[in-house]
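All protein chains of the complex are present and in place, except for one that has been dropped.
Showing chain A:
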Amino acid sequence: MTVSAVKEKEKEKTRPRVSPTPASRRSSRSPPTRRAPPLVQYPDATASPRDSRDQEDSPRLSADQEGSRSYRKGSPRTPFFPARVLVPAGAMDLDPEGIFRDDSDEDDDNLHEREANKEMVVYLIDASPRMFTPANAAKPDEKQETHFHTIVNCITQSLKMQIIGRSRDEVAICFFNTKEKKNLQELAGVYVYNVTEREQLDRPDARLIKEFSCVEDSFMNNIGSRYGITSGSRENTLYNALWVAQALLRKGSVKTVSKRILIFTNEDDPFGGITGAAKTDMIRTTIQRAKDAQDLGLSIELLPLSRPDEDFNMSLFYADLIGLEGDEVVQYVPSAGEKLEDMTDQLRKRMMKKRKVKTLSFAITNDVCIEVNTYALIRPTAPGTITWLDSISNLPLKTERSFICNDTGALLQAPQERFQLYNDKVVKFSVRELSDVKRVSSHHLRLLGFKPLDCLKDYHNLSPSTFIYPSDEQIFGSTRVFVALHSSMLRLGRFALAFYGTPTRPRLVALVAQEEVISSSGQDEPPGMHMIYLPYSDDVRYPEEVHLTSGDAPRATDEQIKKASNLLRRIDLKHFSVSHFANPGLQKHYGILEALALGEDEMPDIKDETLPDEEGLARPGVVKAIEEFKAAVFGENYDQEEAEAAAAKGGASKKRKAIADAASQKSAAYDWADLADNGKLKDMTVMDLKTYLTAHGLAVSGKKDAIISRILTHLGK
């Protein structure tokens, strides 16, 4: 689901990784004796490296700057976009984004997980008439929804997610129990759905998502629905569907690609309509077909939908098809009567392939060392990567990197040694020595002891947590030890402190036991442990102690706290759940790209769910609680006092005006157009140049080059 998967792939390419920060690119142009920019920086928590790149590039992209002035604030919301050629990315070698990546996240194998293989999925969707009957118990004024509709929605959602997070994965969509047939094998009752300019099994693109999302409108006319397996006919559409799916998944090796067939159906007894030897025979061949596919390394999964009147009965047929044993069957089936949204939720969860990040050995004592798998359940999803194109041909550009000796100008091979200035001395390290010095522990994960949960403070955090779940694959008995520890930790209210000795970023971690949480929409929280990366002493700062009060700090009185409690009760987010908020920036980003990729003129309007509920805050009860609290802490006449204080402060704005006036006067002393025409701007001091900017209300930031270019732009030169 995250882009990190893709990024990770890029990392694994064999070509040498290049990764200067914007800062180092800048410093590479400065004279050799200059010191590096100050290392202590306070980067903004949410700034992406790409932002700084934009700033870095803007002075040079003069053509773009010209363009930017044509979109003024009052102009229509949707600017005119020139016709653009879309470039298929797969065919060409695109790795230039690597050069923008920060050096520091090279080490971050925790944050950006390593996902070794890509995935190929065939969605096999039952299209029999039964799928088109109402899926929920009828209520008179409610719109009737069908299971078919639910599935189309789910798959559309999943495709959209996939294009954001795992766009290298490939999908095929295939209906069975159809009137029409469309597949290479010419098998009856199977229809492989596709759009133009796309292979049957391929990465999803904008058109596929768009057209598939409204496939229902034309389904009956173009594809058609019918019962495929009927008495008297010797057809076996389920068999055909599996056969087609297997053929679609022929490409790619199972060693590097995970291949899955997902069957969506609400028919638990596909061969219920026939009897006798024909039935046994069909069941046998279908199960054999599935076995053969599984033997080839394909995984077959079922997403059963229960009908309102009855539960989906796995034991009738499907348990045998996918090879489930006793207690596993129970886990598979959603119960009937659940809300349709819950079912959608369950489908969504199950459609996602569970990917482990790593297998670790977890040393509990010197003798007891168990095996656990780690999973990245929470990772930031960043907007996709950027590649540079030739603006004339729209073809990707190849990035070439060269190393140049700063002292002699000689071209170098990729340098193998690093150095650090220490006490004004050059101290050299080989890459090997650096990796050796970082290796401080021989174990993966080493238990140090246990602490009560309240020792884990809210500020003991640095990066997203990692989930761990036991595995017996290599060491039998691991799960048993883990389950016992898990249960003790939960009962005693303790977390484990452990040392996680990754070779690049060894850290102290808290292992917090997570109890399983189950709701109507399935498993909300899985059982296992969360590994939380703890700061070291030098990672913790004490900003609250920067501004000590000279006497005792003012504290709220009981009365004020009571008013605050009342406010808390009034502005209460009931049933708050983190997972309800979509990332507005990301949605907008992909909304724009989707519109452009489809050649639409209208830019999408994205609802920002992170904005406060203004309506709710305007309710009289809430307003009253706010006003009472405000009066309690700020006093009755606060607004008036503030207004007066602001009026008195007019001094500040007067001062600013005086500076601007002075700048105008100074600036007027020069003939700027003349200076610009004769190329004399570069001979002026930055201070003098800035008078022009101040006088004309332009930004005064940036280096001299940027300032000059801003003046030239403003002069229209």
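The rule is short, and it goes like this: a contact is a pair of C-beta atoms (placed from the backbone, for glycine too) under 8 Å apart; a residue touches a chain by one contact, two chains touch by 3 or more; residues count from 1.
Note that contacts and distances are computed from a predicted model.
Protein name for the hidden chain, per its UniProt entry and selected from "Peroxisomal acyl-coenzyme A oxidase 1", "Ku domain-containing protein", "COP9 signalosome complex subunit 3" or "ER membrane protein complex subunit 1": "Ku domain-containing protein". Considering A:S253, A:S577 or A:T685, the position touching the chain not shown turns out to be A:S577 (whole complex).
From the set A:D608, A:D661, A:D677 or A:D705, the residue in touch with the chain omitted from the display is A:D608, counting the whole complex.
Within the complete assembly, A:A632 is the residue of A:A632, A:L675, A:L689 or A:I707 that touches the hidden chain.
The chain not shown here is touched by just one of A:I223, A:L389, A:A660 or A:A676, and that residue is A:L389. Only one of A:G224, A:G252 or A:G585 touches the absent chain when the whole complex is considered: A:G585.
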